[in-house]
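For this view, one protein chain was removed and the others were kept in their places.
Here is chain A:
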Amino acid sequence: MAGSNPNAKPMDLTLKIWRQKDRNTAGQLVTYTLKNISPDMSFLEMLDVLNEELLVRGEEPVAFDHDCREGICGMCSLFINGRAHGPERGTTTCQLHMRHFNHGDTITIEPWRAAAFPVHKDLIVDRSAFDRIQQAGGYVSVNTGGVPDANEIPIPKTIADKAFDAATCIGCGACVAACKNASAMLFVSAKVSQLAMLPQGKVEAKTRVENMVAQMDVEGFGACSNTGACAAECPVGISLDNIAMLNREYLGAKASSENV
């Protein structure tokens, strides 16, 4: 019923999927075949079909992270044919549909690869480093209550819109997976610049950028070498401008910092 292409036919696929028992065991690619996959299925629904088949055969299903399946929660995280979230630009894995593949294709599915994202199992990685970076300063220090009326802080629409663009980061980690250095600069810069642009966030802008960058280094993410792969693969289009802004903020902060 869905799909504008009435000629789209079910397809047969070969899947090469990374299987790894746990963090301490070596993993490997295992080959599976699937028949009669509808082009209107989402990529994760295709994996659901595989898992149901594996269960019926008494084999262990493939573990993968997913939750909202609407492209917003940031939980899904597959490296598909060498691309974070697969071949379609601006798309999370859960919003990728099988109509972008062809009958007879071989699809390789791996977890995010980064030292700071160790594999928990199969395609599931540990992204808690991202949470720790946010804990290092990704907030405005206000307690609940005792804040001014919302309209007492006018913000030019252009600034508000730019801050919104940075704030749409879903924290999936595709930027890290896409980067040859496994750098988290795009992720960190999105929060730094969102809050640095807004009057509410300016007060703590200097300590925020210093602390978040320091935590990023502690977590073992690589350095940024400005290749731009992160922004190209980002499913929600976080711009490289944010990295430029982070660098500016960081230099400004260090110039007057007590933590030099």
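By definition in this document, a residue touches a chain if its C-beta (ideal position, glycine included) is under 8 Å from a C-beta of that chain, and two chains touch if they have at least 3 such contacts; residues count from 1.
In the analysis below, contacts and distances are computed from a predicted model.
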{"item": "UniProt protein name of the chain not shown, from \"SSS family solute:Na+ symporter\", \"Cobalt/nickel transport system ATP-binding protein\", \"Cytochrome-c peroxidase\" or \"succinate dehydrogenase\"", "value": "\"succinate dehydrogenase\""}
{"item": "Hidden partner chain, touching residue among A:72, A:214 or A:232", "value": "A:72"}
{"item": "Contacts of chain A with the absent chain, listed as residue ranges", "value": "1-6, 21-22, 38, 40-42, 44-45, 48-49, 52, 55-56, 58-61, 63, 65-75, 91, 95, 97, 99, 120-121, 124, 126-128, 130-131, 134-136, 138-145, 147-151, 153-157, 160-161, 163-164, 167-168, 170-171, 194-195, 198, 200-201"}
